[in-house]
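All protein chains of the complex are present and in place, except for one that has been dropped.
First chain written, first letter: the chains are A and B, and each begins at residue 1.
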Amino acid sequence: MSMNTQGRPTGTTNVNPSTSSGAALLPDEPLLFEIGDTEHSGVDLPDVTLKADRLGGFRRKMPLDLAGLTEPEAMRHYVRLSRLNYSIDSGMYPLGSCTMKHNPRLNEKMARLPGFADIHPLQPISTVQGALMLMEQLAHWLMTLTNTAAVALSPKAGAHGELLGMMAIKAAQAARGQAHRKIVLVPESAHGTNPATAAFLGYSVRAIPARADGTVDAEAVRNALSDDVAAIMLTNPNTCGLFETQVIDIAQAVHDAGAFFYCDGANFNAIMGVVRPGDLGIDAMHINLHKTFSTPHGGGGPGAGPVVLSAALAPFAPVPFVRRSEGGLELVEHGEGQALGRITAFQGQMGMYVRALTYMLSHGGDGLAQAAKDAVLNANYIKARLQSVFSVPYPQYPCMHEALFDDSFLDQTGVSTLDFAKALIDKGFHPMTMYFPLVVHGAMLVEPTESESKQTLDQFCEIMLELAMDAKAGNKQNFVSAPINAPRRRMDETRAARSPILKWEREDDASEAAQ
Amino acid sequence: MRYLPHSDAERADMLAAIGAQSIEALFSVVPAAAMRSSGLDLPRHSPEFLVEAHMRGLASQNHAAGDGPFFVGAGAYRHHVPATVDHLIQRSEWLTAYTPYQPEISQGTLQMLFEFQTQVAKLTGMDVANASLYDGSTGTAEAVLMARRLTRRNKVLLSGGLHPHYRDVVCGYLKDDADLVCLDASPEGQGDILDRIDDQTAAIVVQTPDFYGHLRNIETAAAVAHAKGALLIVVVTEIVSLGLLEAPGAYGADIVVAEGQSIGNALNFGGPYLGLMATRQQFVRQMPGRVCGETVDADGNRGFVLTLSTREQHIRREKATSNICTNSGLCALAFSIHLGLLGEAGLVKLARLNHERACALADALGTVKNVELLNATFFNEMTIRLPVAAEPVVEQLAGRGILAGVPVSRLEPGRPELENLLVLAATEPNDRCKHC
Partner (left out) sequence: MTTKYTTDHEYIRIEGATGTVGITLFAQEQLGDIVFVELPGIGKVLNKGDEAAVVESVKAASEIYAPVSGTVTEINTALNSEPGLVNQDPHSAGWMFKIQLSNPSEPRRSAG
């Protein structure tokens, strides 16, 4: 036979044994300011000269010094940067309390229709009847899913909604002559936003301890209630992933004591279409459209946090809101009666309303309920598959849409929760939520959402079990040095915080500043 | 259902692994009284083509800005956004990424935020900027709270040229607060604030170009405020203006808050928008919102992280600087890409073009009988006084397909002296031949 000695080796025997990191497809990308300059531009515009300006002498003298890129350069810069990100489209986010579900692209397409994207918030009302109809329909879905009397759509995000809900409670207490109520009860396991919001409004926060089973004790709530308590802020399902079994009793006790029940709706995904929070006795609850109703997280916003309100709080809803009148729909933009004022300019996150309503119509009432049930099924499946190795702090009840583990399975291994989570990155998964809720030592909170297939869940569980075995086998090094396969190793956060560098500066400017 | 991966057989397998009879059994802890056995009164799931038809039906009942002559501004501006911007922000890795709390696998978002902060600092002429807030109006309220923390004083003066919605939001945040002084609307651009500053004043809030389009002298405002130990908060609702107008930082602003929608983001009927905030280096630990900083990784390679997070709610809980835990990430990305495409050369051209269009509009309005232009100065927006109430005129023109501007009475109802005023903006899509 003839031997072609120029042939390529096709095996991997000569390859360096270290793991491939995919670095060839993930080149480091310089900063915009290191590749662009003030002359280049990727936008062609007519070059007009101003004969006489009307700028009254306020014309800019300070250099802008903004770097520009032509279109192909910009395309490459932002595509390359994007490839350094993990995303829900590329893998599962087992992030407890974050509900990282699939983001349907129909939502995006609809939000870009000129009839939604290219309308101005202050156009004449007669020219935006479709937009008001959309807001009315979204409100109808939210009120039906929660069995509540009203909804304020305008909050920009969950924490903003929470602020509004508590403002409504404060206003309602004042209207009842109960402004002296200065205490808000917050369970120890609450999201950090809850005490922050209460304190912002001048309330003092009293913590309610959890029972051994991870739920809030109705008796402890009763004991804490008094004539000084304005409200309770409760998350249900709670941050440990459990349904608050005594929630109806708690609501009753809270109302009997003249207080209101604010429900943190961060975990609504577990019960949408299955349980209506209004039936549990809530007075206000924010709904994160970017969690429950699939609007994209976008690397940290924009979110949207509409707040549903009970009949008792409905009169305190802020402006603006949509109202049906003889001539069609109108937008009420100025306070009437007890209404709160405005918490944002304009009408709130219209772009998110479009996406959320598109999602609701796609799923229908039946599909939303099925989604909630699948989310709960998935979390319980993970819990069942992992509980022989991972420690479950509250095993009594089925979990809702997220499974909580603590770090006692890592005892004696020298591996921390953080190390374990970082090792998950090397296996291709985003870490789970760590060290939250604070009531559990070394908490790991896993929320798969309904979007993950059984195959992905099995793969996730197998990797979790494999890592746990590795930790228990004493291979600490694999964890403390993780991640090694990501675009970056662990970052020096101490250095970042001690002498913050928050913007790019030319080297000569930077050294000048240092002197 | 197209978004749910499980087959019934897979659900049964999973239930067997859990040891539960049914999915409903997993909800056994829910009080029976609250469990819905039957469905809610809502439509059933729907195929994509029907959902799309429904949404298109709603959209078709709106008059889009591009459908005809358009002069509406007042805090939200119609600008052309290059196709590249919208293409890039829809990439999975930008659109569907979570907040970059795991920096090792979020360097794209983090580097972009670092670039964004640099762009905002340069535009505003300030030392540092954060990674964005919800929008300009809530950002203004946050700036007021920040100034109070910094000065340990309470009195805050809001200029009569501040966007009325922004004023209302600040009032909403600081409800029942006697130390908040809102000055009367000043549609003629008259000075209204400097003689009210005293040594109890934490901050004054001045917008430029103001709500009525006038350019305000913030250099003098800074000097007077600083002489009394007060801070100057400058609000900018049309960020494109900074391509042509002096940076607030050059005039001595202490905190700059801006609405960034004009660059990269569509009108969207009011949101999502983009709050920009920038300040002096020494105030950075009192600045609310996320901040991204440069550092190195374990191998010594440059990288970026969210930093100074002890200011935020998930650490400080009731002592946080703000209860905000979201920025406006994707809007910040759109802003950063658009501004990266423009660069200095493009932004200056764009700003000049806007001003030129506005000059042409002002000249054209000057020829209309009985219409009085109130502005001696403006960037791309101005106020006119009509001989009659503005709102019905705007309605009438809307009926003819012309969106003529914002009647001031829409934001300031019940004020007869403002009833005839109309605020109009001209931006680059306003071709000269379509004017008036």
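Assume a residue touches a chain if its C-beta (ideal position, glycine included) is under 8 Å from a C-beta of that chain, and two chains touch if they have at least 3 such contacts.
Everything numeric in this text was worked out from a predicted model, so none of it was measured.
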Visible contact partners (per top-of-document touch definition) of the missing chain: A, B
Selected from A:A220, A:A312 or A:A497 as touching the chain missing from the view: A:A497
Contact set of subunit B toward the excluded chain (per top definition): 285, 309-310, 315-316, 319
For subunit A, residues in touch with the removed chain: 493-494, 497-498
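Following the convention adopted for this analysis, only the chains that are shown with their structure count from here on.
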Centroid distance [mean C-alpha coordinates] between subunit B and subunit A, Å: 20
